[in-house]
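Our next item is subunit A:
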Amino acid sequence: MNLQPQSQCRAHPLISVQGVSVVFASGQSGSALRDLSFDLMAGEILGIVGESGSGKSVMCRAIAGLLPPSAKIKGQMNFEGRPYPLSDRRLLAGLRGHGIAMIFQDPMSALDPLMTVRRHLALRTPGDPGPLLTTAGFGDPGKILDSYPHQMSGGQCQRVAIACALAREPRLLIADEPTSALDVTVQASILKHLKAVAAERGMSIIFVTHDLAVAYQLCNQIIVMRNGVILETGSAAAVLAAPRADYTKHLIASMPRSRPHASGIMPQTSPPAGLRPIGVPSARHPALRLDNISVGYKTPDGRRFDAVRNVSVDVGEGEIVGLVGESASGKSTLAKAAVGLVTPSAGRISMNGRVVDWSRPEPSWRREIQYIFQDPRGALDPLGRIVHQVRQPLDIHRLGDKGEREAVARARLLETHLDDKLFGRKPGSLSGGQRQRATIARALTVRPRVLICDESVSALDVSIQAKILDLLLGLRDKYALAILFISHDLSVIQHICDRVVVMRHGKLIEEGPTFELFRNPTESYTRDLIAALPRLPDAPPSHLSEQEAAV
Partner candidate 1 sequence: MNQSRLKAKSLVLIVILSAGVAALSGNTPVFARDLTIAVPKNPDNLDPATENSNPNLRVVLSLYDTLVRFDYRNDGKIVPGLATEWKALDPKTLEFKLRPGVVFHNGDTFDANDVIATFSDVRLGRDKSVPTESEEFLGGIERIKAVDNMTVRIHIKAVDPIALDRFATFPAQIISETALKQARSYNDFTKLDAGSGPYALVSHEIGGATVLKKFDAYWGEAQAAADKVTFVTVPELSTRVAGLLSGQFDMITEIGTDEFLQIEGNPNGAVAGGPIETLRGVIFDSIDSPIADPRIRHAMNLAVDRRALVKGLYDGRTDVPRGWQVKTFGDMYLQDRPMDAYDPQKARELLKEASYDGKEIVWRTQHNYYTKQGETAQIVQSMWKAVGLNVKLEFKENWTQVLADTPDRAIIDASSGAYYPDPIGQFWRRLGPGGSFTKQKFFTVSADMAALGEELSTSVDTGHRRAVFAQMLDKFDEDPHSANFYTAAHFIGVRKDRLTYRALPTEYLDLTTTGVSFR
Partner candidate 2 sequence: MILRQNLSPAIVGCFCVLSFLTVLVMAAPWLSPSDLSEVNLLDRFRPPVFMGGTWQYPLGTDALGRDMLSLILRAIQVSLTIAVIGTIGGAIVGTTLGLVAAWIGGILDAIVGTLVDFQATIPTLILILALITVLPSADFTVFVAIMIFHGWDRYARLARAIALSAKSQPYVQAQQIMGASTFRIITRSVLPNAMAVLLVNMSINFPQTILAETTLSFLGVGIQPPDVSLGLLIGIGRDQLFNAPWVALMPGFLILITTISISVLGDWARDLVEAD
């Protein structure tokens, strides 16, 4: 499949890739590529979109010559008019730096911990590092030059990595999910700088992302990939506004977006019958009440550092309360305090009107509140079979005999729509979505009244994310669950929550019903957050239920 160049300004593409196939010696067919081709003009930004395992990273590494020796590569590329067989890693290595440069997802581990920023840059260019850093988005490069990576934030590290990549003035920058691990405001700023650099230097960018909205905001061209093949190519606007492939449509439909009443997965911001109307806090019977909670640590120099300061949050029965904030805002600490993983230095926690003190827990309390972690991989014991792990809370609380427990566990797993063939498996052989279903099933085994979801869908692909959110909503309705939903992703929050609490630097800064808060944020910080949110065009139509059936 060939992408017809849209740009008219040059006759020849900067890079033209033809017939790339990659097979891994170990036989991991999932990440192999099958016969890909595309062109990219100088100065253009190409977005490669796809869910995990679609092969987008493999392709970028193939172009950059960074695939491990175990990968068998076929195909070739033309770069600035010269042909390069992609199997010749040595030849490709010669291209890196001045021809092609690449940056990666995890900025904290991208830099050498033993080197200052200055040395990082000096290794790559003899020139003055200052302007380079300015290009990468540092306002005052002098401040950062002598810092070590561990002294910088993730966003700063990524900017340094970008500066390193740009040091030899590459013609093409490949960026593999460079902002996925960053806060949304930082992401916005980095995207802005990348776009500016591309324009200024006439440099091309291949931008890999799982986030359609990011791709839409940044890219001229978009490639949609799945299972190692290109499903769709075209200009960003065209692909997103009028997707041709079913998969693309499904992806777009799965995106949590700021259109509250659009589809089946959209949050029921209008309250279920018999419950309080939206936007009125604490009218319902509060299932979980966090009252003036503070959590303090001591810093190395002996001062006290409050991760959470006097935060009060109520979650009513059948209510989903979103807790938003960027990294280190204290939202996770607050959630952990609620279940006793962290001891609050002040404040009171009560469940269903009863004050609980986790330092002297009663077994029955443990059954009333459950917690779902971000990474479903880590939340399950890698050695235990799924059904046994779901049964575990019953084992711990010695509820019922063995047969009953097994039956309950299976019932819960079915409730989360997990295929019963998987019940006897170990987590390793399950996908992320399946694992998250299992952890949800486990949390529900003891029929808790309160559920805390700590970034529970952040690690999942967007289509799976949509399904899990749907599942949560369903369960909420069925059991009148009170859910405290923590996320840095405002679009997800917008989807699912009745009410939103915004935290920053450990303090609660704003609170309100979802719809109103998003439409009319009072705090400037909230406004920044919302503004930084990458958005898709408001056009596309489809109904997710149909899409889901189709996929």
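If you want to know what made the cut, all candidates are chains of the complex that A comes from, given by their letters.
As a working rule, a residue touches a chain if its C-beta (ideal position, glycine included) is under 8 Å from a C-beta of that chain, and two chains touch if they have at least 3 such contacts; residues count from 1.
These numbers were taken from a predicted model, which means no experiment stands behind them.
Within this complex, subunit A is touched by candidate 2 out of 1 or 2. Remark: subunit A residues 26-27, 339-341, 361, 363, 366-367, 369-371, 373-375, 378-384, 392-393, 396-397, 439, 442, 446 touch candidate 2 in the complex.
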